[in-house]
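With one protein chain removed, the remaining protein chains of the complex are shown where they sit.
Naming follows writing order (A, B and C), and every chain is counted from residue 1.
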Amino acid sequence: MTEYLAVLIFIFAGVGIVLVTFLISRLLRPDHDYPEKSLNYECAEEPVGTSWVRFNNRFYIFALIFVVFDVEAVFLFPWAVAFGQLGLYALVEMVLFIAILMFGLFYAWKKGVLKWA
Amino acid sequence: MPVSAFLVLAGVLFAIGAVGVLISRNIIVLFMCVELMLNSANLALIAFSRALHVVDGHAFVFLVLTVAAAEVAVGLAMVITIFRNRETINIDRISILKW
Amino acid sequence: MLEMVIITLLKIIAVLAVVLTGCAYSTYLERKVVAAMQHRIGPSYAGPYGLLQPLADAVKLMFKEDIIPDNVERWTYAMAPAISFIPALLTFAVVPFGMDMTIFGREIKMVLSDMNVGVLFVFAITSMGIYGIVLAGWSSGSKYSLLGSIRSSAQMISYEISYGLSIVGVLFIANTLSLSELIAQQETILDWFIFSQPVGFLLYVTCAVAETNRAPFDLPEAESELVAGYHTEYSSMRFSMFFIGEYANMLAVSAVGTVFFLGGWQGPFTEQVPILSFVWFFVKVFMFMFVYIWLRATFPRFRYDQLMNFGWKILLPLAVVNTVVTGFFVVL
Partner (left out) sequence: MTLDVAIFFISAIVAVFGATMMITVRNPVASVLYLLVSFAAQAVLFIQLGALFLGVVLIIVYVGAILVLFLFVVMLLNLRGGEDLGQPSRPMSRFSKYLIGALLLVELVFVIRGSAGGTDQTVTGMMGPVVETFGSVQDVGMLLFTTYLYPFELTGVLLLVAIVGAVVIAKRETEREAAQKKQLVEERGHSSEEKVS
């Protein structure tokens, strides 16, 4: 538990550092704001339109396959650690598990959703 | 700390999730409420594990996490398709099964 | 109890000091090394050999005006730099900087938190690094930022899996998730996991470079098309938070890679002179950083489709195959 408590304190220390630097900078920096300054940067032109564009859902497919494989990776960690006690038996069942998921990856591959056109 | 304190907390979180499902019209928030409810069940499982000194509950939690991931993956794919077809994330507008 | 709290606080201060100095001087190192590789001199005015350059940069950024565009989402815009910086810092909570030492009669571990799931912790923290980028891009209200952050986050998630899988091979051999345990198992140079896991090491380095959005995988920052990617709209200290965060990330993956594959603080004569373990550790991390900078000076930027294809169609299958093959070797 103490190990985790130390991390918790460390998080607060990190937040503290960030806040302190922001505070110092706030005290030091100048502030001459005028309307043109608070426009979005667009290579010194007047911004055209908004950034409210919608993206291609190819990005989404990648995020989705990522979630599934992230779960797979999380399963692999206890497996790798318990491996010493389980031996070949564990290997076979994990190969099966990986094979099932790799089939999914290759399915996505064959369907062409992994291709970046 | 008594284990029941954790169980009550799990109950509170579950209830918040349930209320969220009922009052939310935004389909994405609705999904997040489902996740919250799933995780409150996880909290209860772990609390019981702790009370009974067995790790079986931990294995269940692992499986629940997987189910949650799969559910979100397919669910959000559907949300995207619905949004592109009907330009809405209001679940009251998505009342017919065919589009 | 009180003693433990004091020791922990001292450790936290030490870690923060080392990491922040490390970040500052990584920027100096990068500029000097790249300059040397391109037959330039690099920073040379501030202090001898320009050694005070990082300090000068920090002071300069402190004095810069903080410009917040009108159409940003205020809260997320303000938080994003901190969110991208703190996870980078957190990794160092579990990295052992040196061997256990006895100071004033107390056995002190040279690690802030020697948790037994340290590897998973590192993985968890790495996966949180994406938030700062996504939020910065989304809240800036600028096209460049949004494009840069979408690209960057897609790239990070594409390489994160391979990043995680590249170390599973090591875990097989070591059968532990504790970082200090991993180091203890790499006592002599031949025990280093780089020799039993060469493919894993290469995968790790590649994914680490991609995860930290560094050249040749620095598409999110592609100056020519995206200005500066997700932090286009940031200035002053907020910008420098992203900047420090990037270098802290590089240092973090270097330190973790050192622990996984290069034996951490292990090296000759550490038994006689325990303080030498720090030196070995920093030398190894420095080598890692040097490779980073070398890569930047050498390779041109990838094209986006190449990057995604490389991540999903080459690295991921390779990482999986490496894991399974290692498994077979360990069993037989």
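One rule holds in what follows: a residue touches a chain if its C-beta (ideal position, glycine included) is under 8 Å from a C-beta of that chain, and two chains touch if they have at least 3 such contacts.
Bear in mind the structure is a predicted one, so any value in this text is a computation, not a measurement.
Just so you know, the chain we are not showing touches A, B, C across the whole complex.
Within the set C:L177, C:M237, C:A255 or C:V285, the residue that contacts the chain not displayed is C:L177.
In the complete complex, the residue from C:I12, C:L61, C:V117 or C:A210 that touches the missing chain is C:V117. In the full complex, chain A touches the hidden chain at residues 1, 4, 8, 52-61, 63-68, 70-72, 74-75, 77-79, 81-82, 85-86, 89-90, 93-94, 96-97, 100-101, 103-105, 107-108, 111-113.
Contacts to the hidden chain, counted on chain B, fall at residues 1-9, 11-20, 22-26, 28-29, 31-33, 35-36, 39, 42-43, 46-53, 55-56, 58-59, 61-63, 65-74, 76-81, 83-84, 88-90, 92-93.
Where chain C meets the missing chain, the touching residues are 73, 75-76, 115-117, 120-121, 123-124, 126-128, 130-131, 134-135, 137-139, 146, 150, 153, 157, 177.
By our rule, only the chains that are shown with their structure count from here on.
Under the contact definition stated at the top, no chain borders both chain A and chain C. In terms of their C-alpha centroids, the spacing between chain A and chain C amounts to 14 Å. A separation of 33 Å divides the Cα centre of chain B from that of chain C. With centres taken as mean Cα positions, chain B sits 21 Å from chain A. Annotation for chain B: no residues touch 2 or more other chains. Residues of chain A in contact with at least two other chains: 70. Remark: chain C residues 4, 8-9, 11-12, 15-16, 20, 61-71, 81-82, 85-86, 89-90, 93-94, 112-115, 119-121, 123, 127, 140-146, 150, 154, 157-158, 160-161, 164-165, 168, 171-172, 175-177, 227, 232-233, 236-238, 241, 304-305, 308-309, 312-313, 316-317, 320, 323-324, 327-328, 330-331 touch chain A in the complex.
Every residue of chain B that touches chain A in the complex is listed here, in rising order: 62, 65-66, 69-70, 72-73, 76-77, 80, 84. On the side of chain A, the complex with chain C involves touching residues 2-7, 9-11, 13-15, 17-18, 21-22, 24-26, 28-33, 37-43, 47, 50-51, 53, 55, 59, 62-63, 65-66, 69-70, 72-73, 76-77, 80-81, 83-84, 87-88, 91, 94-95, 98, 102, 105, 109, 114-117.
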